[in-house]
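Apart from one protein chain that is not included, each protein chain of the complex appears where it belongs.
A and B label the chains in the order they appear, each numbered from 1.
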Amino acid sequence: MITYLIRRVLAAVGVLALVALLTYWIFFALSADPAVMICGKTCSPERIDQIRATLGVDQPFMTQFFTFIGGIFAGRTYGTGANAIECAAPCLGFSFQTNQSVLEMIGDRMPVSITIAVGAAILWLLIGVSAGVLSAVKQGTWWDKAAMMVALSGISLPNYFIALVLQYVLVVELQILPFPSTPAFGDDPMFWFKSYLMPWTVLAFGYASMYARLTRTNMIDTLGENFIRTARAKGLGSGLVLGRHALRPSLTPIVTLFGMDFAGLLGGALITETVFGLNGVGKLTSDAISKNDQPVIMGVTLMAALFVIVANIIVDVLYTTLDPRVRTKVA
Amino acid sequence: MSMLPAGLLNEPGEVTSEPHEGPSSTRGRSSTFRRITSAMFASPAAMLSAGFIILIVLIAIAAPLLVKVSGWDPFQYDDSAINPDLGGLPIAPWGGISAEHWFGVEPQSGRDVFARIVYGARVSLTIAFSAAAITTIVGVVLGMLAGFFGGWVDQVISRVMDFLMAFPSLIFMIALLSALPAGNRPVLLVMVLCIFGWPYIARVIRGQTMSLARREFVEAAQASGASKAAIVFKEILPNLTGTIIVLVTLAIPGYIGTEAALSFLGVGVVPPTPSWGQMIAMAVPWYATDPMFFFVPGLFLFLTVLSFTVFGDHLSRAIDTGETQK
Partner (left out) sequence: MKSKKLVLGLALASALLLTACGGGSNTPTPGSGSSAAAEGAAGGTVRIIGPEYSHLDPAMGFDGGVTNFYRLVYRTLTTNSTEEGKSGEMRPDLATDLGTPSDGGKTWTFTLKDGIAFEDGTPITSAEVKFGVSRVFDPEVGIGSPWAKQLLDDGSGYQGPYIDKDKDFKAIETPDAKTVVFHLNKPFADFSSVAGQNTFAPFPVGTGAAGAFDAKPIASGPYKVDSYTRGGGMKLSRNEKWDAKTDTVRPAKPDNFEFLFGLDGATIDERMLAGQSGDQNAFQSGSIQPANVSRLQDPSVKDRAVRIDPICTTYMTMNTTKKPLDDLKVRQAINFAVDKVSVQTAGGGSQLAKFANTIMPPTMLGWVDYDAYPTPDNKGDAAKAKAMLAEAGFPDGIELTLDTRSGKNQGYAESVQQSLALAGVKVNLNVIDPATFYEVIGTTSQQHDLAVTGWCPDWASGQTFLPPILDGRNIMPKGNSNHAQLNDPVINKRMDEIAAMTDVAAANKAWGELDQQIMETAAPMVPLVYENNVQLRGSNIDPGVVGFNAGVDLVTLSLIDPGK
């Protein structure tokens, strides 16, 4: 198990390094000159060169890349003389646009993204999985059909579409909810809840639909398997059969999927945050992209990849404990 | 959500199930085919969605003809249909729907929404179909290679797949598209969709190839001295047909949705070329004052994605049922 873990972690570091290199290279090769954007309206070629030197983008690619990687492990110093800024490890650099530390920027916005992701995850797991289980048990009934209809629409409707329809109906017309925003929980818990409710719902809808369909399929498969039939034949109560024997194996793929989906969301629910104007990592990303703020894009990409990779490892470890059939293979 | 693999992840349980068909024989396959088609014909939902898909494809093909009938091309301005004093809002109610403009007009320009929908269908479908075709070919080839040869071939392909799947693909697609010159946006879109899309197909194909490779009929072929290429193309590929068809059907709505999402985020197809996602993006600010403008492309997008998903669902189930009945 330990060697397995070590191997996985090493592989993860390799993948991360590749992601970093590739991202850095693509922006280095393709992206617009950030100096021109900063230079703005009253620009001259000399000033552009000056800004390029200040940003360090006048260096050859590999030099820049290794300075960046070096910054992550050892920190680095920006600027010279009185304008010098010390950036301690792990240093992701400074935004071209705001001169803020990228790490701080991500840190500032993380709580919002986590709040959105966790709330939505609770919603979609609760609703998605229980709807799926119910549908599987009551396969073919009107409940099953209705639930699966809703789930189908859920995966077919773009979430920005749902977001705007909900906002129009609930906020503009009926005025039941406030405009989504990111208040502090402590100030007014009710207002906090109401402000986040719509983003949670919008984000959760698609996932819940997906999970309901997946749970249903898995449950039906498992219920048809031999060991369940045996358990039933032994006279175990249907509740027990469901709980102990059917649910567990059906949920294993859900755990895998959930780990990846949730990790993906920590990198920012880009569309939801953008549509509602919520100041999370997703919004930070889309803003950075529109302003060509390369250090921020780099930072967010790396962090998002890190989450997915870590989740991958955790999921695999969990998998072995959840599903007895896999356990033997890894150990 | 709206991430690239969404369409494929919808049904991993079904798609990743064991290979559907047994040893291939012409007679067996044609009877399987008949069973599946009759199962599909028996389902009204499958037929309705197939009908809608055919309708949309026909609309896309016949777009130039349709706009001749409706009288407005998708780029033509009509300033008599909008009110410049109200920010360019359509004059007629319901988004400017009239005998002249069947689905209303676009605010601020008066362009005909019907014409843009039918031309948008062309763009959206072309991108989704091309991406699906390319990812399928790449995914099937690489998936079969990895699954059949194993060893270092499998290692290399699997690591590349892990790598691409660990990538924050939506972030990356947006960043990539905004950095690239606008020149040939549809081609770039297809490219970006393909880069991040093929592993999801290859993963499934790899798994199935691995289990097929262990079956008796493959081993028998190997024993009789058939070349590796012959085994892959004559024995394994035919047995993957069902899976591939299901994968393609489920990939298409995923790509339609992703193209729309990218256009929605402003990095997709460049206006004035219409695509549905881009039309929705344009309509977003107008959702309160001109809901029709938002609703029409939204409805088309929804119905198309829904139809493909329902059709794919039924197809996959029909193939599965065929398998268990045997």
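The criterion applied here is as follows: a residue touches a chain if its C-beta (ideal position, glycine included) is under 8 Å from a C-beta of that chain, and two chains touch if they have at least 3 such contacts.
Note that this is a predicted model, so its numbers are computed, not measured.
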item: Omitted chain - touching chains that are shown; value: A, B
item: Option from B:36, B:53, B:82 or B:145 whose C-beta touches the chain left out; value: B:82
item: Option from B:112, B:235 or B:290 whose C-beta touches the chain left out; value: B:290
item: For subunit A, residues in touch with the removed chain; value: 32-33, 36-45, 47-48, 50-51, 54, 79-85, 98-100, 105, 108-109, 171-172, 175, 178-179, 181, 274, 276-277, 279, 283-284, 289-292
item: In subunit B, positions touching the absent partner; value: 75-77, 79, 82-89, 107-109, 178-179, 181-182, 266-267, 270-272, 284-286, 288-290
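The rule we apply is simple: only the chains that are shown with their structure count from here on.
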item: Euclidean distance of C-alpha centroids - subunit A vs subunit B, Å; value: 23
item: Subunit B residues within the subunit A interface of the complex; value: 1-3, 6, 9-14, 17, 162-163, 165-168, 170-172, 174-176, 178-180, 253, 257, 260-261, 264-266, 277, 280, 284, 287-288, 291, 294, 298, 301-302, 305-306, 309-310, 313
item: Partner subunit B, residues of subunit A touching it in the complex; value: 11, 15, 18-19, 23, 26-27, 30-32, 152-153, 155-161, 164-165, 167-168, 172, 203, 206-207, 210, 213-214, 217-218, 221, 253, 257, 264, 267-268, 270-271, 274-275, 285-286, 289-290, 292, 297, 300-301, 304-305, 308-309, 312
